[in-house]
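Following this message is one structure expressed as structure tokens.
Only a single protein chain was left out; the remaining protein chains are all shown in position.
Letters are used for the chains, namely A, B, C and D, taken in the order the chains are written, and counting of residues starts over at 1 for each.
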């Protein structure tokens, strides 16, 4: 699906759903800029827009169309025989709102940002793209005055959308922290390690993103006008905080792992304590019982009048003493 | 609440609680400088001072008003159509004196530092702001001669106030160190990990702060006069020492974790030792008792005159030997 | 074996399997470039091509012929008395498709890349070399227009061939992850550590490779024409993703190690639980049985009419209570 | 206490214990240089020398007088209204020879190094200062020719004095290494962790020191004449070796910790082995004894003539077999 918009430099919508043969004319008009959004386009559509209309460099087109490329930003300036206008090519990964099977899915958003055009390309519908579109159409005066402003709004939206993913992780970690102390089980270990992997994965997604945004924040690109650089720095700061939060989660999970492993070995310790306790407490009866079960002819105690009662008393008293002793030592 | 002061460049108080319509006049007077302190201002107050009076850049205003921004310093120089004077925008986190539920709370202090004005913005009353104000009013000659001097005093106070937080942590760690050796319990592990997280949190707060102050210490900003740079370097050194102390705490806590885990596994070892000991010591009686409890017709020992006494002697002697043997091996 | 090709700068094949005495003539023709591929050449062949024909610097020849040199790239510019043309010498390690005994084998590919020649040297037949050759001969127009293009195709192929090795590792790790949860055994630990070593080995192979390619991606070498640099950057990105995947594997394996060690200590915990359980459950019968096995003359219970039934009832009830108690505590 | 010396640039002692009113005159003489050593001076003495005589910058005076500042070096050049001559301010930590309660004490040595003066300030008497003084007075010709030479001698002495502290640690680690293998006890763990903390502390002391000396070794300061830089580099090398030795100790202690933890868990393993062994070895007797202790009317074995002897033989033989089996398996 192709959505296209032409805005005047005053931020007003000039036209919408532009027919492709009209685009070159609009591009030539210096009072306008064009935003073409390709959402899961057919191969022909992609080829037409990216190659035949804008003549983008084949490498950036390849990176754009191909699924699993890493976040990057590259500046393309035309050589003598190139037909494209100078542009920035950028790949950014948006995180999907809800995880399936505990795995974050990411979708790529590819930007081609020129002086008077912005081409965005994505396979899945993206929350951030949709929201930006709506904002551009509603309050056109403020946002849609230049491609670098629209790009900023898109990036801001993408970074914002990382937060629900973090919140979900925070929730799961919180639950685990409670469960581990209550009843540690090997399943919990699996979960801790799985979430840790998930957080590491998230940090790995964010890492190259940060590098890309850092270059924007440093004002490295001429196509981003200087007075917009602080806005990009703001987006960078947002991502930095997210990455710091993720770092916190890693620390929490490492702590949790320690707690779990200790709870688990502690449980075994408690079982051994129980075994030892039962052995100790039954010792007096066992010893007395075994002893007076002997069949010696000449065992005077057996004939004593109160022999049995005495044996019983010995057993009861020593069991009570052992009981009291370990009670005092806080074994149970 | 808005507090405002105008000082002469000789450090004397010119006026206090200035009415807002007078501020522009005072700002225009090159012999004066203005300190406006916004403590939990209403949205209107904030808007009036930051936007309408000083015309600060919208991004810095947003960062200022918004709660959870990270420590930063940014230099704003006016472009042709900007109405503000060049200024430094800085966010610093002060740590609150007492922790609630074992968690350090931090409050932000936002600075707008210009050639002849200082605007501070904070949501909660801050010890450092109050102290600086008092010092400025008391001994005006020394401190309140320029905005960069007042800013230094504020920063110095904020860094000083980290120390009580560290001392409290030191106390808790010291207590834990004693407790762990005496009676390790899983609750202690939780506490160790919680404090470790707290220290890591503190280091995470300090980290970006240090970066901000390092830029001051390097004399990067023109708005800080060169002869004040050593003072800022001093504040930086203070923060450096605090961060080093926090690092020491982390090391102590890692050591403590090792001690705890070993004490805990040692405890289990001791319980197993006890189980083994009781088993070994009761073995002679159990064996003799079981053996002579057999009902064979023809067991000569049973009919011996001193059979019972002999059995008793065997049991006593071998039990004593076992006892002595493990006593010698220092099992108990 | 020596394979040699001369291509025109239009990418057309000029001649093949060129006799060595003709090579100097072809090298002198500026409309041609030469690709000489040495596959396991004899010492004489190598000496003739590398030393007598191209007069390469003795150090690069030594590095080329010698087996275990590390990946590198070096620029050689002729000094006054040197007879060679400026060239890049590069050593790249290709990974072999299938591992023998769980160990990745790598083969070296040595490049001598000049303005109008490419000499490749390898001991074993290489998938990437063969594929490049075929592509050059088939669709000559596109690929074989210059030595730096051919070199790019070769490098791209080598990086591509890392992927099957990674996939095989992923498979093994997946299998281990399932097995460890089902039935941990010390053999599994050995396997985890062996694969971890393998992944570390792979990362160690990739590491210097990345450094070499990064220099190409940065456009450091004059012999690579600027408009080809993005292609080399693309190869670099591919290698970067591979190295990131390898990092993920390391993390997975560390997690797996934790799971294994816990499963293993958990197993022991379960055995101890069983021991404690059997001891506890048999305690009532053992105690009652031992007690009434005593031979005291005067034991009234023995003479009670329902004494035996009572004993039996006590044993059954208390065993059932213990059973129920531990059932409730989810011990089994 | 104030000690003061004036040396000629030929290294000869000009005067000693100079009265303070004479100092300005001597400072003005370009053929002389002054060394003033303040050892635990009174506040007045410090104020007089540092502030009134030399007019040092207030920040460096504060750093000097204050106790817990970190090692640093700072260059002070006079501004228009400053009265001091350019000087280097340096704080170095000397380690005390003998540890009290296993904790290294450090004393600060503060230097003010000018073109023709050296002011040293320390709270405790320092071995290095005393030795340098003696060398200056004895063989004046060689050492005391310029302040930068005297400063070098002082620094060299301080670095030398780290070595006995290291030797003491080496001794303690050596003792621990022997003890841990012989008889591991939880007290040992505490000691290992304590010494490790101590070594980390030492490295933390050395760290900033190295940075300070590295700046000297790099010849960064104009007040150190170029031909003395190699001597400072030598001091830096000495400190580098010390810090490397400390790193070795950390590694040794980590290894020791592993050995201790293993010895400790091994001990528990041995106890469990003993328990299992005693259970196994007593099993035959217990089983036979329990079995023939039954009171069935009709148990033919009980009436056999050699029944008892047979039972005895069974018990002896099977016990011997078990004994032999575990002996063979090297259990004891």
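Definition applied: a contact is a pair of C-beta atoms (placed from the backbone, for glycine too) under 8 Å apart; a residue touches a chain by one contact, two chains touch by 3 or more.
From a predicted model like this one, the values you see are computed outputs, not experimental measurements.
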{"item": "Touched by the hidden chain, restricted to displayed chains", "value": "C, D"}
{"item": "Full-complex contact with the absent chain, from D:9, D:106, D:161 or D:265", "value": "D:265"}
{"item": "Sole contact to the chain not displayed, among C:109, C:154 or C:299", "value": "C:299"}
{"item": "Hidden partner chain, touching residue among D:41, D:114, D:147 or D:293", "value": "D:293"}
{"item": "Touch list for chain C against the chain that is not drawn", "value": "57, 59, 62-63, 68-70, 72, 74, 79, 186, 189-190, 193, 196-197, 200-201, 204, 257, 261, 264-265, 267-268, 271-272, 274-275, 278-279, 282, 285-286, 288-290, 292-295, 299, 301-303, 305-308, 311"}
{"item": "Contact footprint on chain D, counting only the chain that is left out", "value": "181, 227, 230-231, 233-234, 237, 240-241, 244, 247-248, 251-252, 255, 258-259, 262-263, 265-266, 268-269, 272-273, 275-276, 279-280, 283, 286-287, 290-291, 293-299"}
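What we mean here is this: only the chains that are shown with their structure count from here on.
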{"item": "Shortest walk length in steps over touching chains, chain B through to chain C", "value": "2"}
{"item": "Remotest chain, chain A as reference, centres from CA atoms", "value": "D"}
{"item": "Equivalent interface positions on chain A and chain B, same or different at half", "value": "different"}
{"item": "Centre distance in Å when chain A and chain D are each reduced to the mean of their C-alpha atoms", "value": "43"}
{"item": "For chain A paired with chain C, centre-to-centre distance based on mean C-alpha positions, whole Å", "value": "26"}
{"item": "Multi-chain contact sites of chain B, meaning residues that touch two or more partners", "value": "265, 268, 272, 275, 279, 286, 290, 293-295, 299"}
{"item": "Chain contact topology (line, ring, star, complete or other)", "value": "line"}
{"item": "Every chain pair meeting the contact rule", "value": "A-B, A-C, B-D"}
